[in-house]
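Sharing a structure here in structure tokens format.
Only one protein chain is missing; all other protein chains are in place.
For chain A:
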Amino acid sequence: MRLSLGQAPLALLSVFASLTGVTSAPFRFHPDFDVLVNHAQALLKESKQALHLLKKVSSLEGEHKLESLPVLAASATDMSNIQVKATLSKLLSDLRAYEKHIEWVKATSEKHHHVQLPKMHAVLSRLQNFAGSLEHQIVKLGLVPPKSPSPALPPLNSNTWSVIQASHAILQNLRLFSDWAVRALLALTGKV
């Protein structure tokens, strides 16, 4: 058997590959958790600052609930048994839900000119960056990104009081969510 000039390098490559086992193992993509952790930390920082400023301009006592916000029910056991696919999917789905809530609250506040929502734009920007990066990682992992959620948001003509209450609720929840995101991604980093 004779090898042509074009076949020789390929044959050599296949011999090398079989000897080193480079191509024998299937290629596995590992998400870049460092990048995701950085995104989550930046979002956490931004949401903390925004909440702090919001409390300064409109201090509200008591608890503020918004039923349409994503529910985060984690326990200590959940954190130790955390799974890559389920966690990334939950992360992205919730990020998209928060994105819609913030877009809604921004649009509503624009109708009420005297409502101040400091740093909300910066939070939205961080959130979108994080979601974009996460979606990219999910696709590279060969997973199907979750469907974008459609939270049942109140009509855009909500009154000023409702907008302020909703902003508090969104930022309080987002602060907890991004704290969870940082820790969940750190836990996943240790598992890969």
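We adopt the following convention: a residue touches a chain if its C-beta (ideal position, glycine included) is under 8 Å from a C-beta of that chain, and two chains touch if they have at least 3 such contacts; residues count from 1.
The rule is short, and it goes like this: contacts and distances are computed from a predicted model.
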Hidden chain of the complex, named as in its UniProt record, picked from "Trm112p-like protein", "Superoxide dismutase", "NEDD8-activating enzyme E1 regulatory subunit" or "Ciliary neurotrophic factor receptor": "Ciliary neurotrophic factor receptor"
Per the touch definition above, residue among A:K106, A:H136 or A:R183 touching the missing chain: A:R183
Touch criterion as defined above, residue of A:A73, A:A86 or A:V144 at the omitted chain: A:A73
Footprint left on chain A by the chain that the document does not show: 44, 63, 65, 72-76, 79-80, 169, 172-173, 176-177, 179-180, 182-183, 186-187, 190
